[in-house]
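Pasting a structure here, questions to come.
Left out: one protein chain. Kept in place: all the others.
The letters A, B and C name the chains in turn, as written, and every chain counts its residues from 1.
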């Protein structure tokens, strides 16, 4: 059975807002870190892709459900799972979960997977030419790697 | 005919990333500024709502489509339009548009409304108790004001 | 008497942290907005300077004293005052002040200039070649404009 790709993320002061919880836009930062590490785990560095193939990836769509808030000092796991790959785009599922049981709020559910799911999202990305910002075919080495991943799932 | 509530936003260096375009999470910051000003335009300050009614608003869902990128120095308009209001939540449509015709990329479409639409989104918000983070009825003065807006539309 | 160049800045949720006050790094964002508007007020757009003269400005030194915290919804004034201009660099003084008297904390001093000063800083900037990141002479039109400002002070 395949495990989903995940990175650990710690919540720092920079991430929280005056409500004492992680600011909603900042989950998208966590998710982008996970996508970068996901590509890295497949052997691809985005700065190399840009220099060698003149391509950058831009997000074209995000659907994100915020279920529970993360707070300062939380230890999170941020996932990246390939859902679909096309000629010039791909789509991933990304969840943010709390790693450890938290004291206090939500304590009853601590430990259950469901109780620790903070955000659930899908993200679509397009491959663009870095100069013209026009859609461009995903470099073959990367599209092959992504197709291999998709097949295994 | 009702005009949609909008605020102007200027793109600064803080908003862009290494790709030279506005980082995708930062549109959510712009949208939150517009929601804050929307509530203010209706006569409601979020710090007063918190002090007097013990309530905060948290985003529970975002669906955002990124159509075109904004770049440094762009002058944007960010909208907030009420779609639906419930007992303890409400939902808005928020678009980000470029205010002025841009030179160069996408020039042919400059001036057309369609060509200037950068992001299109819907955002759901829940009213929570600021201490317990449990859902709480929207304060009556605010729910009345939102209902009035919804009726006019 | 010359008035110092200032821009208004409103504090939004994105700016605050879990302590309920503006996160310390975010004052540097406000200051950069003020520098951008300062250059604009002198007739210079940074994207034009980059395209026409191949130069960008990078911050080389910041000394900032945090005296009082700004909180959500505060209305601020952020200044930019030229202190010194050189061949390939210049230095400015930038303060952040609260525009309006605040209720509650620090109320006794509300209204006094001193009581409303939140941060005091000096910032040094260097002109670099946008490709090589090597120091480069400030474009003459800009250095002339800055010299004129410096002379008036």
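Heads up, the rule we're going with is that a residue touches a chain if its C-beta (ideal position, glycine included) is under 8 Å from a C-beta of that chain, and two chains touch if they have at least 3 such contacts.
As the structure is a computational prediction, the values presented were derived from the model and not from experiment.
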Candidates C:19, C:54 or C:135 - the one touching the absent chain: C:19
Footprint left on subunit C by the chain that the document does not show: 19, 21, 24-26, 28-29, 32, 56, 58-67, 69, 105, 130, 132-133
Touch residues of subunit A, complete complex, unshown partner: 10, 12-14, 29, 32-33, 36, 45-47, 71-73
For subunit B, residues in touch with the removed chain: 13-14, 16-21, 23, 25, 71-72
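What we mean here is this: only the chains that are shown with their structure count from here on.
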Longest centre-to-centre distance from subunit A, chain (CA-based): C
Centre-to-centre distance between subunit C and subunit B (centres being mean Cα positions), rounded to whole Å: 27
For subunit C, residues contacting two or more additional chains: 13-14, 71-72
